[in-house]
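Let me give you the structure first, and then I'll get to my questions.
Note that one protein chain of the assembly has been removed; the remaining protein chains are unaltered in position.
When the chains are written out, they are named A, B and C in that same order, and each has its own residue count from 1.
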Amino acid sequence: MSESSSRAVVGIFTYMDDALEAVKNIKSAKLDYRMYSPVPRHEIEEVTYPEKSPVRIVSLTAAITGCTFGFALAILCSLDWPMRTSAKNIASIPAFFVPGYECTILFGGVATLLAILVFCRLPNVLRTAGYDPRFSHDKFGVVVACTGTQVDDVKRRMLDSGADEVDVRDSL
Amino acid sequence: MVNKLRFVFSGALIVVLAAFCPVSERGCVSQVALAQAGVPPVPTPPPYPTVGVRTGVYNDGQAALWDLNITDHFHYFGPPQRARGYKPEQPIKFSHVIHVQQNRMECQYCHWSVAKASYAAIPEVETCIGCHKLVNGKDDAAKAEIQKIKDYYDKGQPIPWVKVHVMPDYLKFNHKRHVKAGVSCQECHGQIPEMEEVQRVSSMKMGWCISCHRERGASIDCLVCHGHK
Amino acid sequence: MEHTHNDHDHKHEPPVSYAEVNDTVLKMLEPPGTGWFLLLFTCLFFLAIGASCWFYQMWAGFGESGKSHPIGWGTYITNFVFWVGIAHSGTLISAVLYLFRANFRQPIYRLAEAMTVFAVMTAGLFPIIHLGRPWYALWLIPYPNERALWPNFRSPLLWDVFAVSTYFTISATFFFVGLIPDIAAARDRATTRFRKVLYGVTSLGWRGSHAQWKHYTSAYLIFAAFATPLVVSVHSVVSWDFAMSIVPGWHATIFPPYFVAGAIFSGVAMVITLIIPLRKAFNLHRLITPVHFDAMSKLILLTSGVVSYSYITEFYTAWFSNNTFERFQFWFRPFGEYWTAFWGMTFCNCIFPQLLWFKSLRTNITFLFILSIFINIGMWLERFNIIFQSLTREFIPAAWGGYNFSWIEIGITVGAFGWFGMWMTLFIKYFPSVAITEIKEVLPPPMRNSNSGAHH
Partner (left out) sequence: MEGQIVQLKGRKERSEKAEGSGLVSISRRRFLQALGASTAVGAAACASPAQQEILPYVKPDPEQIPGVATWYSSTCTECSANCGIRVRTREGRAVKVEGNPNSPVNRGSLCALGQSSLQSLYDPDRIRTPLKRKASTPTGPQFEPVGWDEVLSKIGDALTKATNKKMLITGELTSGYSDLVEGFTSQLGFSHVVWDPIQPVAVAQAAKMTFGTYGVPTFAIDKAQVVVNFGADFLETWVNPVGYARQWSDSRRSDHPLRLVHVEPRLSLTGANADLWLKAAPGSETSIVLFLIKEMLARGRGEELSGDIRAKLKALTAEVDADKAEHLTGVSKEKILLVAEYLASAPSSLVLAGGTASATADPLPLLVAVNFLNIVLGNVGKTVNIAQMKQPASSAKNLAGAIDEMQKGKVDVLFVYGTNPAFTFPDSFGFDHAVNQVGVYGEGSGKGAGLVVALASHLDETAQLADYILPVNTNLEDWGYATTPGGAISLIQPSMRPIFDTRSAGDVLLSVASSAGKSISGDLKTFDAFVKSNFLKATAGKASGNVDKFWITSLEKGGYFPEAQAAASSLSGGVDAAAYSLNFKGKAHTTHGDELVLYPFPSVKSFDGRAANRPWMQELPDPITQAVWGAWAEVHSKTAKRLGLAHGDALILRTDDGEVHVPVYVSDYVHEEIVAVPLGQGHSAYGRYAKSAGQGSVYSLLPKQLAKDVDTLPLLGVHVHAIRGLGDGGLVVTQEFSSQMGRDLAKTTLLSAAGAAATHAASSHGEGHGSYGAHEGGGHGEHGEVKQMYVQREHPLYQWGMTIDLAACTGCSACVVACYAENNIPVVGKKIVSQGREMSWIRIERYYDSLPTESGGEELKVSFLPMMCQHCQNAPCEPVCPVYATYHNEEGMNAMVYNRCVGTRYCSNNCSYKVRRFNWFHYEWPELLDWQVNPDVTKRTVGVMEKCTFCVQRIAEAKDIAKDLGRSVEDGEITPACVQTCPTQAITFGNLKDPKSRVSKLAKNERAYKVLDHHLNTQPSISYLEDIRYKA
């Protein structure tokens, strides 16, 4: 959201295609918008966020780090105080595969969680302008931030695309 | 003159040392104070040599903070008997300062078995009496303490000394081997000669032993200390 | 999508709508009734029994449990393997089936995942309970310490520490991430202040904006990708506790696949055991349909086959190896002193499930419930046979010995169920135990011109 905006126009849609229609409409007007939906739909993604999510990169790097860490931990700990058990090697790599492997997944998993939190701006303590509880129920929502002058235009675009209702709120 | 210089020097050394070992500070500083205020020993030969004390739990930076600082230093969690600064009250106010520092007695004069056996046994009451038949102490306080020894001896009772270096079970420590390997008493027990009351200045935790064993290339095979005792 | 459609078609029911899903599921979160409290207190009571037994065991000495020389492991490790096994189906259903886009998973996977997390929490207790000196359990963790010592990374038990803790962390995370949007939904419907706060906090202020969904879905996919190999690895590692030893009856290369199959087998059974009463209690008949049970039954049938095959292989290897000790061990299991355990296992795991070849039984809820209980028992017996029968008859006949069950062990075993039940009970009442969002996902989205919605 650009700081210049002062108003938030909230459109509430029953039908997904209507909402997407509205989004396309808004986009064409080069307006800053946000779309809420009760479920993730690839149709929405195609319209709103076609490029890939960076989460994957984070996970991959973390996983690789984890693998290295696991093996390093096992090897270094064994070498720090070399103790023979049976006739096995001090640093017996086959055995250390397990810690290596588990750390890979552990690091990867935890990093992914962090990635979600970061990229989704969670936890989010502020009240989000234009959010409506119905969005988590069965309604689709399109929120547009705009200047007072643009409000009517935006309202019209939404109603045209079939919004059930549109209301205008003071943006933060 | 020279002696005086040496004296001051050693005092300074002790202070520096004290700075590095926070807990044994009390012992050392009080000693310095005493040394400066107290009568200079007559005749004034060189004070008892000080040897670096291995204080703290350090193990090439491996020891965890909670072990080093919490468990040991402030002795939270874990018995105070096993932490640095443990200074139990003894049945007799025996001063190593007077005996060792001022009167130059060798450790092994009293702790005679230290080079003969794994135990550095506490001297027999008779050993004390040996001198204290004649030595009766300068002031009343001293007299009173010495009288206690005599009473114990006459009653044929052992003196119930309180153990300062309480070690856990499962541990075999052989004093003989360490003494013969040239480890000085102070390295582990601290500047006993300068302690009015004996206290525990080093953590004596496993990592502490191991670091020294590693440095000196002594064996770190578990069975050296564990497994039998 | 077609899949779901066809189901609905031949059910002749109107398709379930977003709103209905929301309402049905959130209905489950309505203030608990006496029945729920009764359940909770029963669990707590069992838990209390278990806890007191454990304390008594620590106080009086480990001998209070029935272990002996030569049987070093018994009920506790059996329970450990049993619960880890239970834990498996959860991640399997949620992750593996997610990757395979098997849509029958949606209504049951949340419960399965909850089960996973709580089962791992239960399983994790037993390695500690079974220690001679549990107060030193932390020595298995590689943390820098004043002893300058590290654990032995060559020991399968240490692998366990890694495997189980990782498995717990990952499945818990996966579980929580899946929950976030649903909690958000619950938050937006919450009435009481307590719930408002609870959900407000736990949903992390989730809004469901398009960006959030984008990252969320891709992350979720990655989680699934991580969790899937984990399912396989964890129980392999557990099986290595045995396979890596030289005990006749343990030292077998077939163990990892065998254990994994067994885990899935028992896990799915446990899901059924839990989901049938839940479905009844909260009237989820439209969300959890016979179709799902049918699918799960097929899974059981498959894994039962794999498990039975493994049993046979064990015997074959023992015979073919011409190894005195192996041969004796596998003669001893069916015909020795403890034959009941063996044949009990065989019936529950190999014979009884075969009835599932009949479609009518696959969708017969009562039958499935009974069967699932039997399978749970059978799988417990399987672990018991492996661990305990092998140890009673090892290499040196002079050292052969028996086992003496103690009420302490039984108490702790009961306690484990109490512990597990407690978490389950709390969960179903405070968090959506059916995945709102994911069910919505497989529903056709509301479209003004619906023919475009059907295909994508």
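Convention: a contact is a pair of C-beta atoms (placed from the backbone, for glycine too) under 8 Å apart; a residue touches a chain by one contact, two chains touch by 3 or more.
Fair warning: this is a prediction, and the values are worked out from it, not measured in the lab.
S.K.: Touching the absent chain in the whole complex: find that residue among C:391, C:408 or C:442.
M.R.: Residue touching the chain left out of view: C:391.
S.K.: Of C:134, C:290 or C:334, which one is in contact with the hidden chain?
M.R.: Reading the full complex, the residue touching the unseen chain is C:134.
S.K.: For the chain that's not shown, point to the residue among C:112, C:161, C:274 or C:424 touching it.
M.R.: With C:112, C:161, C:274 or C:424 as choices, the missing chain is touched by C:161.
S.K.: So that we can see where the missing chain sits, which residues of subunit C does it touch?
M.R.: Interface residues of subunit C facing the absent chain: 55, 58-63, 67-73, 130-140, 149, 151-152, 154-158, 161, 241, 244-247, 323-325, 328, 391, 394-402, 404.
S.K.: Using the document's contact rule, name the residues of subunit A that touch the chain not shown here.
M.R.: Interface residues of subunit A facing the absent chain: 83-89.
S.K.: Can you list where subunit B touches the absent chain?
M.R.: Touch set of subunit B with respect to the missing chain: 71, 77-79, 81-82, 88, 113, 116-119, 121-127, 152-153, 156-163, 166-174, 176-177, 180, 221-224, 226-229.
Definition applied: only the chains that are shown with their structure count from here on.
S.K.: Select the chain at the greatest separation from subunit A, using centres from the mean of Cα atoms.
M.R.: Farthest from subunit A by mean C-alpha position: B.
S.K.: Taking each chain's centre as its mean C-alpha position, how far apart are subunit B and subunit C in Å?
M.R.: Centres of subunit B and subunit C (C-alpha means) sit 59 Å apart.
S.K.: Scan subunit A for residues touching two or more other chains and write them down.
M.R.: Residues 80-81, 83.
S.K.: Mind pulling the subunit C residues that touch 2 or more other chains?
M.R.: Those would be 148-149.
S.K.: What residues on subunit C touch subunit A, complex-wise?
M.R.: Counting only subunit C, the residues touching subunit A are 17-19, 22, 142, 148-154, 158-159, 162-163, 165-166, 169-170, 173-174, 177, 180-181, 184-185, 187-189, 204-219, 222-223, 226-227, 229-230, 233, 237, 437, 440-441, 445-449, 452-453, 456.
S.K.: Can you list the subunit C residues touching subunit B in their complex?
M.R.: Where subunit C meets subunit B, its residues are 143-149.
S.K.: Which residues of subunit B touch subunit C in their complex?
M.R.: 57, 59, 62-64, 67-68, 71-72, 203, 205-208, 210-211
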